[in-house]
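Structure in structure tokens, see below.
Every protein chain but one is kept in place in this view of the complex.
On to subunit A.
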Amino acid sequence: MTQASLFRQITDFANRANPYPLYAELRKTPVLHEEEDGPYVISSYWDIEALLHDPRISSDAANLAAAGTDALAQAEETGGLPPSFIRLDPPEHDRLRRIANQGFGPPHRPRRIENMRGELGPIVNGLFDGLADKRQFDLVDEFAYPFPVTVICRLLGVPRDDEPKFRAWVDPLVASLDPDTRENPDADFVKAAQEARMQLGMYLAGLVEERAKEPREDLLSDLVNSEGPDGSMTMMEVLSTAVLLLIAGHETTVNLITNGMLTLLRHPEVLERLRGDPGLSVRIVEELLRYEPPVQIVPQRTCIADIEVRGVTIPKGARIWLMLAAGNRDPERFTDPERFDPDRGDIQHLGFGSGIHSCFGAPLARLETQIALSELARRLENPRLVEDPPPYRPNAVLRGPRHLEIAFDGLR
């Protein structure tokens, strides 16, 4: 029996807890193409960085569907809601992202995220109140999940109490981003993901209609009432954008906070420094985005021309996987890349991607994680891991622990 191909090992759950030795293997063949219909896998920092800025690389769901092997992309193409800007190329991408940004950041709303800083502390305190009588808790279910979900609900204007309802639709959608299910989808699964997207869209439609009549201080109101040189979004575009932001606001920050606390518990000297110096959280979060990024892979891009990378010609129409987390530990780019070191002089990373699709929610994710980690360091007395490594979620793209049990002696 021969060993599974390197490509197959990426999605192999056996590599989930520590994929980094596999990524080191991948970097030995920085442009890897093992299966005829399979993607070209790119693993070195500078190549990934260049391709993220290359207009010949398409994010358009239609191109991915045309590549033929992605049944989910085909389903998304024919599904009810139009693709959101993460699955579009310029100029449609630019127009929708600019309009979405009007409600989120500069130049129109430079202070919306900064002004949420004061609201985040009380949310975190409320979560600690729930731990007061405990000596052990699951960081994922009791902190890292409810915190960003509460924040994204508040930002969008989605009632927090509806969370159990929309979680039932979010979960299959997130599962549909798992490359393993994308490579081997079954018909029921495709249908479930499509159905969930429609249901979530219809739920949000109710809220958006209310905001169209009576705007409030929230992002849904800004999305539906946008105006300016780019015009406004159609109702369907508003819903696609809202679905995107709600899901992205759920799944990625959860893993950044959880990976972060796991890393700090494995580096107790850094955790101890953070306890005395909350300002260190800024550098810790940047280094985490390099060392344990919550989005490990960008698996949904296609070439719209022949592209040469390190002497290999990637043909027009081929799919590309960009191995962000492998690039983040590329010794061509970083000194001592396998070391978690928030003091390194040149913390850069592909943790938020790069180029035109660079993470839209990055400023919010940074703020949430800086606050979450510095408060966990400050409040938990003698925190320690109960199980190392913890159990992981199946997904190789949005990688993170399913649970992270932490024992502690009390709250400060």
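Definition applied: contacts are C-beta pairs under 8 Å (C-beta built on N, C-alpha and C of every residue); 3 or more make two chains touch, one makes a residue touch a chain; residues count from 1.
By our rule, contacts and distances are computed from a predicted model.
S.K.: Missing chain's UniProt protein name, "Branched-chain amino acid ABC transporter permease", "Aldo/keto reductase", "Paraquat-inducible protein B" or "Ferredoxin"?
M.R.: So the chain that does not appear here would be "Ferredoxin", according to UniProt.
S.K.: Can you say which of A:182, A:250, A:301 or A:366 touches the chain missing from this structure?
M.R.: A:366
S.K.: Hey, which of A:7, A:352 or A:408 is the one touching the hidden chain?
M.R.: A:352
S.K.: Specify the residue from the set A:111, A:191, A:316 or A:412 that touches the hidden chain.
M.R.: Of all options in A:111, A:191, A:316 or A:412, contact with the hidden chain holds for A:111.
S.K.: Just checking the interface: what residues of subunit A touch the absent partner chain?
M.R.: Against the missing chain, subunit A presents residues 98, 105-107, 110-111, 113-114, 277-283, 286, 343, 345-348, 352, 354, 358, 362-363, 366.
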